[in-house]
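Note that one protein chain of the assembly has been removed; the remaining protein chains are unaltered in position.
On to subunit A.
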Amino acid sequence: MQAVVEHSPTPGASARKGKGAGFLLLSPAVLILLVWSLVPLGMTLWYSLLNYNLVDPTLHGFAGFSNYWYLLTDPDFLHSLLNTFILVGGVLVISVGGGTLLAVLYDQEFFGRGIARVLVISPFFIMPTVSALLWKNLMLHPIYGVYSAMMRAVGLTPIDWLAQFPLLTVMMIVAWEWLPFAVLILLTAVQSLDSEQKEAARMDGAGPVAQFRHIILPHLGRAISVVVMIETIYLLTVFAEISVTTAGGPGVASTNLAYLIYSRALLQFDVGGASAGGVVAIIIANIVAVFLVRSVARNLEV
């Protein structure tokens, strides 16, 4: 505490004492994050090696790698792993691709642009359970949903989206939540582009497509990497949207890794098996994180 209250008369002393004070001010946050990231990780690793079921006390003892073996040979696991990648990849493509185009669109001057922008980014602020219920019931319900009514109005048979295309529909709901986020970030980046530069390019006879490819797109690199990083963090663990709409079904058609582990742990009470799944999820996230942190670190001036 001493270093915090003392003030330093000379610059040299300031630097020296600064080190102690800096450490002291930084350490609470670092310590608590260290505990938060290491203790549960250690416990997950340990549980994953045990026979441990919350409702079956006869199952106990060291299991070795049998939980992993059981998990990795389970077709449900491979299916949910694939679903996880499809979900993350699909939403990233929709939100980054669509977000870039919409950012350019909402950069143009037009009547009521400010209000239109506010409407576009609104879905980002809607909580996942609300947006899932909203789409499941009010929009896509095969009998009462607005989309079904529209299809009937033009003479088509309404589709029971969540039953027939569960994963695709969940992907669309999640994309609806995250596209606005991409627009929000990318629009800011497009706006920061020097308007003189755009003007000069137009004077040189560059058409809209050429302007987009050679001036706007290169400028968006950083913003896109920020969007990809933040979205990936959240998309790897999409949970509420699945839990509320399909509960992972039918079968495991819309189960991702997060939902699989949840159902093993809190529905089947299989702590050992769920922990093994958790370890696998952490390993996958770390592989992704290494690439992401590297690319973002390159793009951020720290």
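Here is the rule we use: a contact is a pair of C-beta atoms (placed from the backbone, for glycine too) under 8 Å apart; a residue touches a chain by one contact, two chains touch by 3 or more; residues count from 1.
Rule of thumb we're sticking to: contacts and distances are computed from a predicted model.
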Of the listed "Paraquat-inducible protein", "CheY-like chemotaxis protein", "Mannitol/sorbitol ABC transporter ATP-binding protein" or "Tryptophan synthase alpha chain", the name UniProt assigns to the chain that isn't shown is "Mannitol/sorbitol ABC transporter ATP-binding protein"
Only one of A:L49, A:L102, A:V228 or A:V252 touches the unshown chain, namely A:L102
Checked against the full complex, the residue among A:A189, A:I216 or A:V252 that touches the missing chain is A:A189
Residue positions on subunit A contacting the omitted chain are 3-8, 14, 18-19, 21-23, 25-26, 28-30, 32-33, 36-37, 39-41, 43-44, 47, 102, 105-106, 108, 110-113, 115-139, 143-144, 146, 149, 152-153, 176, 179-180, 184-185, 188-189, 192, 222-223, 226, 230, 233, 236-237, 239-240, 243-245, 257-258, 261-262, 265-266, 271, 274-275, 277-279, 281-282, 285-286, 288-289, 292-293, 296-297, 299-302
